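Other chains of the complex are left out, but the ones given are in their true place.
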Amino acid sequence: MTADTTPTVRVLRVQCADATGIIHRVTGVLAAQGLNVIEQEEFVDAPTGRFFLRTAFTGAADDVAVAKAVADVVDDASTTVHVRPRQKRRIAILVTKEAHCVGDLLVRDFSGELNAEIACVVGNHETLRPLVERFGHPFVHVPSDGLSHAEHDAAVLDALDGYQVEFLVFAKYMRIVGQGFIDHYKHRIINIHHSFLPAFIGAKPYHQAYKRGVKIIGATAHFVTGDLDAGPIIAQDVVSVRHSHGLGDMIQSGRNVEKIVLARALRLVFDDRVFVHGNRTVIFD
Amino acid sequence: MTADTTPTVRVLRVQCADATGIIHRVTGVLAAQGLNVIEQEEFVDAPTGRFFLRTAFTGAADDVAVAKAVADVVDDASTTVHVRPRQKRRIAILVTKEAHCVGDLLVRDFSGELNAEIACVVGNHETLRPLVERFGHPFVHVPSDGLSHAEHDAAVLDALDGYQVEFLVFAKYMRIVGQGFIDHYKHRIINIHHSFLPAFIGAKPYHQAYKRGVKIIGATAHFVTGDLDAGPIIAQDVVSVRHSHGLGDMIQSGRNVEKIVLARALRLVFDDRVFVHGNRTVIFD
Amino acid sequence: MTADTTPTVRVLRVQCADATGIIHRVTGVLAAQGLNVIEQEEFVDAPTGRFFLRTAFTGAADDVAVAKAVADVVDDASTTVHVRPRQKRRIAILVTKEAHCVGDLLVRDFSGELNAEIACVVGNHETLRPLVERFGHPFVHVPSDGLSHAEHDAAVLDALDGYQVEFLVFAKYMRIVGQGFIDHYKHRIINIHHSFLPAFIGAKPYHQAYKRGVKIIGATAHFVTGDLDAGPIIAQDVVSVRHSHGLGDMIQSGRNVEKIVLARALRLVFDDRVFVHGNRTVIFD
């Protein structure tokens, strides 16, 4: 996953029904336009007959024209084609009170390691304002007191409205958002869940894990869908725990995993390496 | 966890309510008898105030007398004390059709790496008889056709009766055993479950995992209790999977984890390193 | 890495200098012959400008004709093209005294999980004859007493001669073989080394690791080349160790890793997923 950031690199992504000769036809479009493929990966999901292609290329190209030409040769009603320049994505980060995930992203941004541009941080509490503002980013407080879930969702959407972001990152945003909220950012909301899903769905997963006496704990980054904690998984990792690790130790170890898993997922998504396929993901890393 | 197999090494295990000076009193018993402690670990579970001690010692000792003397100085009604020489445990392995776990144990036994003596292998199918018999161990077929669950359990207990084993190892024994069966071998049945519990409880965990699109799969060795897949966990491990891994690949990768996790759990249990504490385990490794 | 074993699946592998339109031309060859691509992965190593392609396809095809047609459209002097049906590879396993790796392969073979056919096992000691023969495979003893290294190498090559194997698997074969031996099976000898190379090159890696006080140990499967322990790496894995783990515990833990890493490497190589690129490997898993 060479992270070439030269401005003229473009990424083409195709998802469609598999058919003989698809790669030949798609690569033919690029060859005909004199474009130079520098990375290419494809995958056919055998059980569903679904084809996935990611191609990074250089050369003078019009995004819309390339996408149209590719769609024409694929000629399948279920096809989705995207072409976009490889550049930083504009994001908003949503938080509650915990600092470790957003802090990690802020430090990465500081040192130029984040392939995203942080437009703002939105919090339902004021706790993290000092951390965010010392990095020079706007912090928007949208309190939920006295609001219904739907009202708070709407207030957050309002707050986000002026920032024109492509992705939302739920960096320990301890709120359940409704379908209306999700529909605004379909497959563009990434959440970090503090368990290796589907273990410990729901509230207080570390408490559940401690009580169950597991020997590994973990974290899961996933797209947010209408099904709580059931969206397509992007990245997961785990860490071992021992009987001597109390609940506090497990939370501490888990936070290390959470922030790394979230950052890894963002890197993949923002570099156009992740396809959603039903409730699963296809990831070219 | 140095595995000294000198016959005169003994292991003392104490579980009781914590109290000031317990270690001083227990080590005093050993010191008074001139016994030489070569390994010692203790743990106090703060939330429950429970004390756990494992001591390996050498020297001329009477197991019963040491246990009694220790129990006397602990003087707590909830105390359990065990003293036993460190020697191979006599076990039976229960199987169905899959070879990887029992095959792994047979090879370890062949090369002297198993700290157990395999008395027999019991199968509800004939599939694995050739594998077991070529290693010179008895294979006992207890078919379940036409039997109720309780009747089959009873038939297996009957079959085991003559072998006088201390532990049962469920090496992919695809049967659910009843409480009566479990009571015969309380905390002496170790099962390998093909998921990182509590994810994917129940049947066909790899199918569930594939469908859910997880990025890690795993295995769990646990004591069998009356609650299906909910017994105290001894060991767990995981392995990464990719979108390109079909169900068959996941099963194959998972089997590698299963057999290693099971062997690791057996090594710990048979070396008296595992305490059961409610639904959790305390493990001195 | 769906392991389809339908006899008519073929795997095309191409390695050549990268050039615009290569994929288009190669897939054009397959499309022209009406062959159906079921898996395809390619990779361009940017620093060296080297192109790697693996394509699995079905349909009536002549291996030699397809390979020639592909080579013609690639038209680069450094190209290597292979086409072969996906079928079990014929292998010999070389051993010394340790049972865990060869035992693991024998059990996998027993249960049909090994994508290879074991032609024979060659040992420089008699130790493992009983294990091998109880699985019904020939065991060939080639003692090294009184022989120079070159003479023993020659004797082993002689012994292998009649078995017509494609790959040699060094399953804890504790001999260093000479260049002449290696040249007979270039990139077709796979060794398991008991450390996470390049740490602990050479003899007694666990002793070295114990002495160094590392917190992780590991194993490495690699192709054997003339440079000791420096051949292209296929697979590696590690396991954590603690201060309480003596040398014997480390060896025991390490063996678990060794056999799993070796089996994983064989699975990849025998399914034509591994390309050698100088001292590195490109692996489509």
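Remarks
When the chains are written out, they are named A, B and C in that same order, and each has its own residue count from 1.
FYI, a contact is a pair of C-beta atoms (placed from the backbone, for glycine too) under 8 Å apart; a residue touches a chain by one contact, two chains touch by 3 or more.
Just so it is clear, the structure is predicted and the values come from calculations on it, not from any experiment.
Sequence-identical chains make up the whole complex; the displayed set comprises 3, and the total in this structure is 4 copies.
We adopt the following convention: only the chains that are shown with their structure count from here on.
Annotation: the chain A:chain C pair of sequence copies touches via predominantly the same residues, more than half of the used numbers being shared. On a Cα centroid basis, the chain most remote from chain A in this structure is B. Chain B maps onto chain C through a rotation of 180 degrees [Cα fit, steps of 5, range 0 to 180].
Averaging C-alpha coordinates per chain places the centre of chain A 41 Å away from that of chain B.
Centroids of chain A and chain C (each the mean of its C-alpha atoms) stand 36 Å apart. Residue numbers of chain A whose C-beta contacts span two or more other chains: 43, 46. Contact residues on chain A toward chain C in their complex (touch as defined above): 2, 4, 20-21, 23-24, 27-28, 30-31, 34, 36-44, 46, 240. On the side of chain B, the complex with chain C involves touching residues 1-3, 98-100, 103-104, 106-108, 110-111, 113, 131, 134-135, 242, 244-246, 248-249, 252, 255-256, 260, 263-264, 267, 285.
Contact residues of chain A toward chain B in the complex are 43, 45-47, 196-200, 211-216, 218, 232-238, 242-244, 246, 277-283.
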